[in-house]
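Left out: one protein chain. Kept in place: all the others.
Then we have subunit A:
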Amino acid sequence: MSEELEAKVKRYLRGEGANLEALQDKKLKTQLAIREDLYGKSAKAAAKAEKWLMPSEGGYLEAEGLEKTWRIKQESIAREVDILSARNQHDIILPDLGPYTLDFTSSGRYMAAAGRKGHLALVDMKNLGLIKEVQVRETVRDVVFLHNELFFAAAQKKYPYIYNRDGTELHCLKEHGAVRKLQFLKNHFLLASINKIGQLHYQDVTVGEMVANFRTNLGRSDAMRVNPFNGVVTLGHSSGTVTMWKPTSSAPLVKMLCHHGSISALAFHPNGHLMATSGKDRKIKLWDLRKFETLQTLPGHACSLDFSQKGLLACGNGSFVRVLGNFSDSQTYEKYMTHSIVKGYQINKVLFRPYEDVLGIGHSMGWSSILIPGSGEPNFDSWVANPFETSKQRREKEVKSLLDKLPPETIMLDPSKIGTYKPLTKKEKPTKQEREAKMEEVVAAVKDAPLKKKTKGRSKPSRRAKKKQESIAIAKRPFLEQQMKEDGALSRKKQKISEEVQLPASLQRFATKKKGT
């Protein structure tokens, strides 16, 4: 089998096979061996089928000769590329309505743009048509799509609101308060929000139930991101710490000090193991989340970070965007492309468009979109995200995804732990001190217990004292018995050892187990 096929098969195997040597049960061993064999076969079949099932190849940008890829301008790319793709490169200037923030649906077809001054717009990116725009006449800090393009949530001045595709306001979520950032967990249908006071809220948008709300007690957070791999919400605080949360625990799962200054942006690689953080200390750090250590530190500011589906990292700073990529199987990220928008425009958000080689930039004067070859996944799966979805398919998908809605308990740092057994921890024997302490406790409890007052001369002081002594003795008994048992075992062990030591080596064969002469 060729190397590529091996690599592909490894991807489809989803981890190592089970260790069957440790099993004693022969029946179970054969059953599991058959299953492992089947997994291997299915992974091989999937790897072989790739050739037929995935028609498109990804984009690329290769510099020839002395050219460097980061010096190539968007205009030169637009000249080389067909008309349809060149349409994806545009700037929309809306000068009055404040810095814009963007969100894409998971299929990459629809975009929601929100200007700070209250402008909400829903755009169909396929034909670049405006579906609906609304002016809410309040500051809007963030916008996020719910499970499909029909619903989006906008974090307005006092509360977040949920709107319909037609711009109708559906819900006003008063409990969340003045929200700064919103995120939607797709598999769980949870809307997560962080507000000005540092409270984190999780709301289930299907039944409207508030699943959890926590006080982070860490002050203001400017950055909030969901890790798509495991559904964990990550917050970046002004003290430089990054905390990770799940809805079922009020304490953060992980708390790590990442930067010397406050965290300005966070991003996650789709495989869930790589996190990029940028702080006010002018550093961008790449973290490995399995070991929680820095892989790479890059100099520079970034007010917004995003990873693409293929692992390219976009850093937006001021009016300058740079895209970094890791090529040639190395772990390090190097400069791939750069782009500067009109000087004076401040970048607010960079976001890659799923399944397309496009980067959307929301800035203070509107939004732009530029071409980044090689950033999007070329082959989509119709059952996961379909950019060419019809309304019937969308309805079916909504129903199916509701049936597969995950309960909030399934959010954990390592999602492969579901379905596994917890390893049995050996119970440690309590030390002598602990045992004595326990005994004291029990005796004290018994001493404090009130004695029933009896009539007809049965509660004489002498009787009561005797009763008390008896109850203390009864309470002490199990501890003493345990001690005696251990002492007995210990003494027997000692005897055995001493017996073995007594006889010289040549007479060992005459040694008997009996203690007799």
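Just so we're on the same page, contacts are C-beta pairs under 8 Å (C-beta built on N, C-alpha and C of every residue); 3 or more make two chains touch, one makes a residue touch a chain; residues count from 1.
The definition used in the following text is that contacts and distances are computed from a predicted model.
Match the chain absent from this complex view to the correct UniProt protein name in "Coiled-coil domain-containing protein 84", "Origin recognition complex subunit 4", "DDB1- and CUL4-associated factor 13" or "Zinc transporter".
Missing chain, UniProt protein name: "DDB1- and CUL4-associated factor 13".
Check the options A:32, A:218 or A:406 and report the residue that touches the missing chain.
Touches the omitted chain: A:406.
Of A:129, A:299, A:419 or A:461, which sits in contact with the chain we cannot see?
Considering all chains, including the one not shown, the answer is A:419.
Out of A:251, A:384 or A:505, which is the one that touches the chain we can't see?
From the options A:251, A:384 or A:505, the contact with the absent chain belongs to A:384.
Can you list, in ascending order, the subunit A residues touching the missing chain?
Touching the missing chain: residues 11-12, 14, 46, 49-50, 53-64, 67, 72, 76-77, 80-82, 84-85, 88, 126, 187, 228-231, 270-272, 355-357, 371, 373, 376-388, 390, 393, 403-407, 410, 415-416, 418-419.
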